[in-house]
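Here the complex is missing one protein chain, while the rest keep their positions.
Showing chain A:
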Amino acid sequence: MEVLNQRSALLSNYEVLTLLRELESDHLARTKTALRIKKEEEAAGLPPRQQAPPDDVCENLRTVEVEAIQYLSADFQPTASQTPEGISQLTRNLAQWDLTKAEKLQIVNLAPTEPVELYVVVEELEDRFGDKMDDMLNTIKASLREAATPAANGDEPQQAMQVDHVVYSEFQEDYQGDNHWDYDANEVVFDDAGEGAGIEGDLHVEDD
């Protein structure tokens, strides 16, 4: 074994999650087919095969796959409200500011929607983008899907299928509530913008 390039590219959490979900669904499809074939053979009255077909399921891969999907789709991650289109739109919009690659990646991964979160990710945020912070936050918010859909697809599809019907009615009821909440959120944003401008002004005086 030889490592040719230790870090040839960086991946966003969403990309890894998509990849792992694909692997997971592949695996499930394969298990189902195997099960179906076995059942058909049994139904046809064939004697059970002497040697089970070599099961190439890798325990290590399954473990890391399931655990990583759990972590990446946990409710504290923004992945549930992200879409491929939203992310590519976000990266295109982020290009207008002079952010480093690492900062952009972290913005995509963490989707900071509050000033405090953005302060952590972007170095010297005030000096570099003092007055553009609200634009930045609004851009990030725009890239996120409004209502988080039940993201159970990847976890346990069989269960999710059953649960889906139950959840559906609740989800519709919530829809109204969500709308209200969104409007509230927007109002707060506008308030923030006003306050922020004042505070930034103060800071500039201090700096001088």
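In this text, a contact is a pair of C-beta atoms (placed from the backbone, for glycine too) under 8 Å apart; a residue touches a chain by one contact, two chains touch by 3 or more; residues count from 1.
Convention: contacts and distances are computed from a predicted model.
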Name of the absent chain as recorded in UniProt (options "Phosphatidylinositol glycan anchor biosynthesis class G", "Polymerase III polypeptide H", "Mitochondrial division protein 1" or "ZYRO0F08712p"): "Polymerase III polypeptide H"
Missing-partner contacts on chain A, residue numbers: 1-13, 15-16, 19-20, 23, 54, 56, 58, 60-61, 63-65, 67-68, 70-71, 74, 76-77, 102, 106, 109-110, 114-117, 119-121, 192, 195-196, 199
